[in-house]
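Dumping the structure here so I can ask a few things about it.
The complex is shown incomplete by one protein chain, all other protein chains being positioned as in the whole.
We call the chains A, B and C, going by the order they appear; numbering starts again at 1 in every chain.
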Amino acid sequence: MAEHAHGDHGHHELPFWQKYVFSTDHKVIGIQYAVTALFFLLFGFCLMMMMRWQLAYPGQPMPWIGTLFSAVNMPEGIMVPEFYNQLGAMHGTIMVFLGVVPLAVGGFGNYVLPLQIGAPDMAFPKLNMASYWVFYVGGVIMLASFFVPEGAAQSGWTSYPPLAVIAPTGQTWWLWGMVALITSSLLGSVNFIVTTVQMRAEGLSFFRLPFFVWAQFVTAFLLLLAFPPLEAAGVMQLMDRIAGTSFFMPSGLVVTGQALDVSGGGSPLLWQHLFWFLAHPEVYVLILPAMGIVGEIVANNTRRPLWGYRTLVYSIVFLGFMSFIVWAHHMFMTGMGTTISTFFQATTMIISIPSVIILTAFALSLHGGSIRFTVPMLFCLAFIPMFAIGGLTGLPLGLTASDLHLHDTYYVIGHFHYVVAPGTIFALFAGIYYWFPKATGRMMNDALGKLHFWTSLIFMNGVFMPMMFVGMAGVSRRLYDQTQYAYGAQVQGLTAMSSWSAWLLGLAQIFFIVNFFWSMRKGKKVESDNPWQATTLEWATPTPPPHGNFKDTPRVCRGPYEYSVPGASSDFIPQHASDNGQVDQPESEPAPTPADDD
Amino acid sequence: MAESAEEIRKHVRVYILVFAALAVLTVVTVGVSYLKIESVAATVLIALFIASIKGGLVAGYFMHLVSEKQIIFWVLALTVVFFAALMLLPSVTEFSGVGELEGQV
Amino acid sequence: MSVEEIPHTVEPHPITGVYNGKFGIWLFLASEVMLFGALFSTLVLLRVGAPSWPQGSELLNVPLATLNTFVLIASSVTMVMSWASLKMDNFGRFKLYLGLTVLLAFVFLVIKYFEYTHKFHLGIFPSTSTFYATYFTMTGLHGLHVVGGIIVNLYLLFPGSKLWHTAPEQFANRIECAGLYWHFVDLVWIFLFPILYLL
Partner (left out) sequence: MQEKVYGYWLPIDISTHGATVDWLINWLHVFMVALFLGWGVFFIYCLVRYRRRANPDATYDPIKGKIAKYVEYGVIVVEAVLLIGLSMPLWADFKHAFPDESDALVVRVVPEQFAWNIHYSGTDGKFGRTAPEFVSADNLLGLDPDDPDGNDDFNAINNLHIVKDKPVIAHVSSKDVIHSFKIPVLRLTQDAIPGQDIRIWFEATKNGAFDIACAQLCGLGHYRMRGQLTVESEAAFQAWFDEQSGAADEEDEFSF
């Protein structure tokens, strides 16, 4: 962020704290989000690297690091099960709500979306700032919860009651934290939708929007409509914990030999419904912006238009819509009848189709391209097969008959990490490498980037591929020590392999962290405002973009990916360029109809 | 939305009418509830029906939905779809499941 | 010089026909619909699943709640009147109506306060039964929305109203948005009232 200071063009000076701390500029807020989120990603990953020790070498003291922790959590360096559960729950929560969503939506969305639509800022800059700071508070609450008596939340990121209701104080903090995070996302999503609908530059009809903007737009609707039910559920779980209500507590509970003193009459499954009503759309919130980033970078680096732009757009809109009615595939094993389970299996199968189409379109975009293997492109290219593995392994989970064996095993962990880690995280890395020059005026180092890429790719697979087999063997997730079971002991070797890969993956990130900070000060300066020779509007601004973004309000004359247009003088025509004397409307485009939203 | 003062004055008359209607309907709801209708379904339906009319009046006139722009409708239509899913599916799932709710341990 | 003004804060967008704030507040209300939707869904699920469920009218104070319904409806009317007064350029009347709205909102809360404390005196708390849990949670959350509305309206009534003298249209828009929110709070109550108290 400090780097950002140099690039400012110094008109109407604001005091430091208004410019960089309580800023209302979408770019500053975007960077604040991104940096905070990167910190959390690293933190969440560190939690996981600790857990991986216990998984690989159950019950053995953790060398060196183990001694840093209190005797409550790690007596003689050995992790206790409570602490393992805390780390697991917080890893999930932090990665999803404090890492990926803030980076993908808060960071990239805030920074790039207004630029790509040619807007001077977000529609509600103050709200935008509020959204960041509410997020920040949520993050602080989450972190602080590690220090309350008996530690942080330990009932999984899903916080299923009754367990979560009878859990120690950390859970209450988790709930307050979630309330803050959800509120922040809501504020953000209102802003994104209004900005996209109301503030597109002249000529930028909906079907000329970059794919990334579409992805963010659909994502915003998911955040807007899926998050409130969890907020309500969170409030109810808080009531259960604080006011002693029984929303999620059935009658007749006997905990550790004591009849529980609650009125009863609640339903534990109700929580699961409300949670997954949020959390399934949420997983698409994790993937859609990633797909958007990949779309941008693939088009840019193949030097040809994305294959089937409209199909892609329809696919993500459909994906967003469907994601609201598949949630119960997380609940197949709760005793669901045939009719309902068939309904949810069918919707789950249906929702996989648009993903297939999107991936197909990306792959077809390569055909006939002139592919530049830049660092961002490498990450995107890896995204495609990695997401495919993650997506394909979703299919056996989506059918009850196979989920019967695979539910809540490491196979599930493998499935979704393939989509979120070598999938989303790779796309986010790609986005950082890609937009870094816009934000800082300097390129990131290529050699370090390539090292980062290849090591990450290898070790990511080393972490998650073994999990598929561990899960197939039947090993449950959230298991402190799988050697307790004969079939777990059998595959312990694979688990150890995962762990070693995870630690190596951690080391591989050093390339990135060094590159990130080094390039900020010492990276090669960009020679033009458009170092990737891209078409979209964010490259039409000065570098870094000043407050207010554009020198002159851009006027858009064409679609987003006009690369290698036959007969054009260069292999790309920016969206706002009006060369060849052409001013407007090369093809007959219907007037923008904002009504066809998700 | 540059409405003339004259139009606004017309609006005001509508607001007063709506207010009256809402007041009357409130009395009706309460009144009906004292009738102690046997069928639970009927009671619920009547109550919800009246509430919907009242809600419709508020949304339609106070919130100007009757003359609102398309885009607002699209947003609301979408919301209504998911609202319906949220209202129906959890209960349907729970009560068509194979489990029986039991007081027993 | 760069472009700095955010378009359509006041002027409606030529295609959508609405200004940013109005679109934003409607989106926000859409999310509120889902928020309360989850609570209503909870009520339905718990109620259908319960072996027996009390009749609200036998446990809760229907006359007070009916009175509160009138209060809230009246405040909705004054709210919309305050906006209409602005549109008719009558700032004084606007202040009167908005002040009334805030006052009525306070009345609502005071009545609610009596209802709650009465229950507490009887030893009835949210933990008493799932019926009371839903009652207190739903009305409590609604009450918080009322408080939010009061804060916004008070702001617009006093410090915020300066805007009228510099940007009357923008100020009227703000009142409209505040009004939309306020009517929504009223609307939620219109459903809460029969569902909790009468059924």
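Just so it is clear, contacts are C-beta pairs under 8 Å (C-beta built on N, C-alpha and C of every residue); 3 or more make two chains touch, one makes a residue touch a chain.
All figures in this text were calculated on a predicted structure; none of them were measured in a lab.
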{"item": "Touch criterion as defined above, residue of A:R304, A:H417 or A:H452 at the omitted chain", "value": "A:R304"}
{"item": "Absent-chain contact - pick from A:T409, A:T424, A:T455 or A:S501", "value": "A:T409"}
{"item": "Touching residue (missing chain; options A:G66, A:G170 or A:P268)", "value": "A:P268"}
{"item": "Hidden partner chain, touching residue among A:L41, A:M142, A:L381 or A:A534", "value": "A:L381"}
{"item": "Chain A, residues in touch with the chain not shown (by the definition above)", "value": "80-82, 85, 154-156, 160-163, 166, 250-257, 259-260, 264, 267-269, 302-305, 307-308, 333-338, 341-342, 345-346, 349, 352-353, 356-357, 359-360, 363-364, 366-373, 381, 384-385, 388-389, 392-393, 395-396, 399-409, 469, 472-474, 476, 478-482, 484-487, 490-491, 494, 563-566, 571"}
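Rule of thumb we're sticking to: only the chains that are shown with their structure count from here on.
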{"item": "Between chain C and chain A, distance of the C-alpha-averaged centres to the nearest whole Å", "value": "34"}
{"item": "Whole-Å gap between the CA centroids of chain A and chain B", "value": "36"}
{"item": "Euclidean distance of C-alpha centroids - chain B vs chain C, Å", "value": "15"}
{"item": "In chain C, residues with contacts to at least two other chains", "value": "16, 18, 23, 27, 30, 34, 37-38, 41, 45, 49"}
{"item": "Contacts with 2+ other chains: residues of chain A", "value": "197, 225-226, 229, 267, 270, 273-274, 277, 594"}
{"item": "Interface residues, chain C side, partner chain B - complex", "value": "12, 16-18, 22-23, 26-27, 30, 33-34, 37-38, 40-41, 44-45, 48-49, 51, 57, 62, 66, 69-70, 73-74, 76-77, 79-81, 84, 87-89, 179-180, 183-184, 186-187, 190-191, 193-195, 198-199"}
{"item": "Chain C contact footprint on chain A (complex, rising order)", "value": "11, 119-125, 127, 186, 189-191, 193-194, 197-199, 224-233, 235-236, 239, 243-247, 262-267, 270, 273-274, 277, 546-553, 591-594"}
{"item": "Chain B residues touching chain A - in the complex, by the definition given at the top", "value": "70-71, 74-75, 78-79, 82, 85-86, 89-90, 92-94, 96-99, 101, 103-105"}
